[in-house]
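Excluded from the complex is one protein chain; the other protein chains are retained at their positions.
For chain A:
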Amino acid sequence: MNYLTRLALLIVLVFALVGGFNFLVDPYGFYWSPALKGFNQQKTRADERVREVTPYRALALQPDTVLIGNSRVQLGIAAESKVLKGRHAYNLSLPGAGLAETLRHALSQARYNPNLTTLIIALDYRYFLHNYSQSPGLWSQEELLDTITQRPEDAVERFMRIYPAVFSLDTLFDSVRTIAQQGGTYNNITRLGSNTGGYYLDAIKAEGKKRFFRHQFGGLFMRFGRKHLTYQAGGEVYSIALLTSFLEEMKKAHPKVELHFFINPYHQSYWQVIYKSGHWGSYLQWKRDLAGIGERYPEYAVYDFSLPGEQTLEPLNYEQDRQLMTWYWEPAHYRPKLGDEVLKVLLHENSSSKTADWPIRLQQHTIERAIVRSIDGLAQPD
């Protein structure tokens, strides 16, 4: 056999080996390969492709209950939670997901998942901020709906997006790293889309809370400090209009789907960041506007968990520098233990919270109480 023939055969062989290996390890969870403990069960590299994988798996699995939000929900609510027992739940939350992206995935689920009964959607103040210089006011219903409407991929498009990844060097490196990182403290996207938060465990263990939180606070101040983002312009609130448009569509086209909204349970120190960044006034206005939504659409509850309570007022406890907080990974992200409390309230089970005013369902007659509680919470010593 001459050199050229050997080379050609070996090229084909190496291609096949790499493709087969990547398919077997399935580092992003694309291919439904068996998840073997100690080999590929923890998808430690899945967050690299989370925007492709998570929506894809959610549509393929067709769960009855879908959790949607940003990284707070991804890290804070486990789709595997006991509270969700009896349901087929999936966490379709994506880090950094803005309101439009969140609603787009929610609408996709409503339209293309025949099993869907319940959508649990987290509302995040930061993602209601909008750059009004890019899209000035007076948006039509069609425009708003267009923003959150997504055509589903056809089979060919899906195939072309998913399968070429087995023939990728990045995937190969991620396959190797997935195997090497089994059992370690790394972020791991579970088969149901939740993030186990290994990164936080590792960071707090290595750096200590004080140092790590200082870094996180720096990032939060930077994000809230961006000048072009504001809540409203000239009395108009784009994000509220977008949410209203979504609700109209849900009411009209998918009335049987239960919708639960909630404001993420921010830690008290997070409220301080909002306050010190000069956003406190619009943050309270945002709650008022959500109460307006709650009033207008009584069939869809909006719960405010961002209020003082045993959990949200948990001391940062820098004295125990390497010890995790009970309810929070860090001030911007809560842990699944707190996520369970949220789920219990939303799904009408009893919360174990000892505070009677936590949470508050936002409506016209409750909003002033929520505002007073918010201001009280801000004033608590941190």
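Methods note: a contact is a pair of C-beta atoms (placed from the backbone, for glycine too) under 8 Å apart; a residue touches a chain by one contact, two chains touch by 3 or more; residues count from 1.
Basically, contacts and distances are computed from a predicted model.
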item: Candidate names "Probable alginate O-acetylase", "WD40 repeat protein", "Indolepyruvate ferredoxin oxidoreductase beta subunit" or "Peptide/nickel transport system permease protein"; UniProt protein name, chain not shown; value: "Probable alginate O-acetylase"
item: Residue among A:Ser168, A:Gln182, A:Ser277 or A:Thr366 that touches the chain left out of view; value: A:Ser168
item: Selected from A:Glu207, A:Glu295 or A:Asp357 as touching the chain missing from the view; value: A:Glu207
item: Touch residues of chain A, complete complex, unshown partner; value: 2-7, 10-11, 13-15, 18, 164, 167-170, 172, 203, 206-208, 211, 215, 218
